[in-house]
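Every protein chain of the complex appears in place save one, which is left out.
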Amino acid sequence: MGAGKFWLLATIVGAAFFGVSLLAPNQYYFQAGYVVLQYVVLATAWNILGGYTGYVNFGVAAFFALGAYSSVALYPLIALPIPVLVVIGGLVSGVVGFGMGYLTLRLRGAFFAIATLAMAVVMQTFITNWDYVGGSRGAYILRPLKVPLLGDYIVYLFLIMLVLAVISIGIARSIERSRLGFGFAAIRDDEQAAEAAGVPTLRLKLVATTISGALMGMAGAPLPYYVTYLDPSSGFSLSYAVNSIAMPLIGGMTNWIGPLVGAIFLGTIQQLATVTISSALNLLIVGLLLVGFVVIAPNGIVGLVEQLIHRRRQRRRA
Amino acid sequence: MTALLEVTDLGKRFGGFTALEGVSLSINPGERVGLIGPNGSGKSTLVNCLCGTLRNESGSVRFNGHAVDGLPAHQRTRLGMARSFQLPKPFVSMTLADNVRIPLLYTVNTREHLHAAPGKLDSRCLELLELVGLAAKARQKPRDLTQVEMRKLELARAMAAEPKLLIADEAMAGLSHSEVDDILALLSTLNERSITVILIEHIMRAVMSFSQRLVVLVAGRKIADGLPQEVTRNPDVVKAYIGE
Partner (left out) sequence: MEVSLDLLLSAVVAGVLLGGFYAAVTVGISISFGMLDIVNIAHPAFIILGAYAAYFLNSSFGLDPILTAVIMLPVFYVLGAGVYQVYYAVFERRGDEALRGLAFFFGLLFIIEVALVLVFGVDYRFVEASYIGPTWRWGEIDLPLRMLVPFVVSMVLVGLLQLYLSRTFTGRAIMAVSQDRLALQLMSANPGRIKRVAFGISIATASLAGAFLIIIQPVEPSIGRDYIGRVFAIAVLGGLGSFPGMVTAALLLGIVESITATFYGPSWSPAVSFGVLLLTLAFRPSGIMGR
């Protein structure tokens, strides 16, 4: 399926999904849905650098929270519509992604991962000490209750995140099938061999980091309006990193479907668990599933499905 | 005729250990050069310095008229220098066809625009695999290959970059007699297509039959450089190999 057709199909599916969602009985559906869609974006974004290129980013919080804090920083200055904030969040995080990549991508895999964690903590420390955005006390955002046409504000936020999810999936898929995607895969499989084959590894890694960071920043931009109160420890929470890694790993890291499946699967479980059991237990579930899948099914749910299909085909042939 | 590869006084150290010292070498277009030396003499280090995987501390490397010192490996490949790795490094998640597609997309593509015609790309991948006898396995992944097939894939990938110079780093290690002949035939075919070949090997009969010229490296220094028959009679060379 060509790129054009895919975007059209994705838009139609997205619109249909939204249409059906409007029939939801209460607001809670949109609140939970927002979080799951946010994770679709984060997981897909992470996977571009992690699954496609092979570089593990623990510093997800840095890009995500930076997007959120750009919105917080602009809030007292000028009232901007959320889509504009999303673009700004994306730009800020994209630039930071580029900068971070430039400093750390010469490091081999494990050091890179630790360096990304280091960046997230350093950034968190700076934000915690920056009183303008509330510092450790946090910042409050007021949001309108209703929005024309859609009704509740939360429906509006839900729609924005849905659009972002479709965009991120579209971008991931386009990359997969392009020359860029081949380059990423070569780097992941064997960076030295890729370099010897003519792949400009550093440049491509920077592209991956920038795109990945920008998408995460876009996912973070609406956050202050969703939670209405944001402080550094929740904005930079390590659970964003754990989820962004767990979801592609559980779903499957080699293509765009994996993060989507992983985000919906894990995201929904967590939403249910938070409501029914406790939020600490839900993090335990994430950790256990992460380790479980890493050990047993490293190619994720998508990988398991592919194996199943492959075996059925072999049986049919025999 | 100006040299294709001009190495002047190359030096490389790892901490306190001198891997290469004062190595100078001049290779003309179309030559078949053999590079031999005992284990640890610095052959692979030399290859890595030439290709850009490692950075030499002293001396210079000129390729096809360009000074390549400090250039990253991918740019040297684009200039026309290709290498195969001693231990094959295939792209394991891709099919064989896609393995050779990478150099086409990233090296050849910078010289002529291939991706505009996707069919052309596919057929060129198959051609390359045909050349090494792996066309039948084009859709399979590297994990299904035998040792010698992996070596051939390595060479196919190096060739895909349409190099002027191919450095084959111990491409025949561990292969049987006939498998060695296979690889030699391949390299000869390439040389007939005017690709300059540097063959780094331990298998003496292969080196002797293939090379027009033999270079000997011992303990990081070049101790001999000339016709194979003369070099093998050189007392320093004999001592290096036997008197240890």
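When the chains are written out, they are named A and B in that same order, and each has its own residue count from 1.
Criterion: a residue touches a chain if its C-beta (ideal position, glycine included) is under 8 Å from a C-beta of that chain, and two chains touch if they have at least 3 such contacts.
All of these numbers come straight from a predicted model, not from anything done at the bench.
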item	value
Left-out chain, listing which of the shown chains it touches	A
From A:Ser71, A:Ser93 or A:Thr128, residue that would touch the chain that is not displayed	A:Thr128
Chain not shown: contacting residue from A:Gly50, A:Gly67, A:Gly198 or A:Pro224	A:Gly50
Of A:Ala65, A:Leu249, A:Leu266 or A:Ile301, the residue in touch with the unshown chain	A:Leu249
Touch with the omitted chain, as defined above, among A:Leu103, A:Val275 or A:Ile309	A:Leu103
Listed residues A:Val92, A:Ala113, A:Val207 or A:Leu223, member touching the removed chain	A:Ala113
Sites on chain A contacted by the missing partner chain, in the whole complex	50, 54, 56, 58, 103-104, 107, 109-111, 113-115, 117-119, 121-122, 124-126, 128-129, 136, 188, 238, 241-242, 245-246, 249, 280-281, 283-284, 286-288, 290-291, 294-295, 298
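Just so it is clear, only the chains that are shown with their structure count from here on.
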item	value
Distance between chain centroids, defined by C-alpha means - chain A, chain B (Å)	42
Residues on chain B engaged by chain A in the complex (per definition of touch)	51-53, 72-75, 77-78, 82-83, 85, 89-94, 98, 101-103, 105-107, 109-110, 115, 157-158, 160-161
Touch list for chain A against partner chain B, complex	179, 182-183, 185-186, 188-190, 192-202, 254
